[in-house]
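Worksheet: the structure to be examined is printed underneath.
Of the protein chains in this complex, all but one are displayed in their positions.
The block that comes next holds subunit A.
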Amino acid sequence: MGPPDSPSAPPASTGSKKPMIDIVDLHKTFGSTKVLTGINLTVPAGSTCVILGGSGSGKTVLMKHMIGLLKPDSGKVIIDGEDIVPMSVQGLQQVRRSFGMVFQAAALFDSMTVFENVAFPLRQHTSLPEDAIREKVRKRLELMSLKPEVENRFPADLSGGMRKRVGLARAVVLDPKVVLYDEPTTGLDPITTDSVDEMILTAQKELGVTSVVISHDIASAFNVADQIAFLSKGVIVENGSPEQLRESTQPAVQVFLQTWFGKN
């Protein structure tokens, strides 16, 4: 645990696993607003890291740096041993193929069926024959507990939870090394939230992916996380296991956790 006055808490112990994501002293400013002020974060391969924090704390900006959608003012973003900050557009395209991303509202292409959505990355980046694509899409949908009947439905005909499942099936269809989840449980009822948590755990267990979850949902974070990093005002003020976070003495963390644990 980092000292209260440090600009950013040191990374939690990564054990023997090699780091998949290593963020070093990351700074980002928009105009005169400092959004990230010295982020240090290490996510070991195959683990699930939840970045927890309130609205406007810089979670989404941090995630966008991980996939190269934003360039930092200074600092390093090392993905699987390679710093992506100085990379060209073509280099970043290559790196992004090892990522899958699940959006808050799933961001499925509404002009395509479920099958076409999940098959989209395969059609763009592989030369697999149609039979192999069909087989792979079916397996991924099955892994997400979706029946083959949904294949021909359009996103508008699916429930919120089903859309999230299709979104994850699409995110993992190219067998990525990392899956990023942008507030996956926001706006869902408790039962659907549980099923989304289950889906995140399944993806990690069955596919061995490294997962990074951006969330302000404390219950969900404690359900899925191996590691929780707490972001407040552009700085990671706590970083450790869920148990370590619960015992944190940081005022920002305590106030945030009280909203949940204070009630339970």
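We take it that a residue touches a chain if its C-beta (ideal position, glycine included) is under 8 Å from a C-beta of that chain, and two chains touch if they have at least 3 such contacts; residues count from 1.
By our rule, contacts and distances are computed from a predicted model.
Set against the options "ABC transporter permease", "Cytochrome bc1 complex Rieske iron-sulfur subunit", "Lysophospholipase L1" or "Extracellular solute-binding protein", the UniProt name belonging to the omitted chain is "ABC transporter permease". Within the set A:Arg96, A:Arg153 or A:Lys233, the residue that contacts the chain not displayed is A:Arg96. Annotation: of A:Ala107, A:Leu201 or A:Ala219, A:Ala107 touches the absent chain (contact as defined above).
Screening A:Ile67, A:Ala203 or A:Ala252 against the full complex identifies A:Ile67 as the residue touching the chain left out.
Seen from subunit A, the chain kept out of the figure touches residues 67, 69, 89, 93-94, 96-97, 99-101, 103-105, 107-111, 120-121, 124-125, 180.
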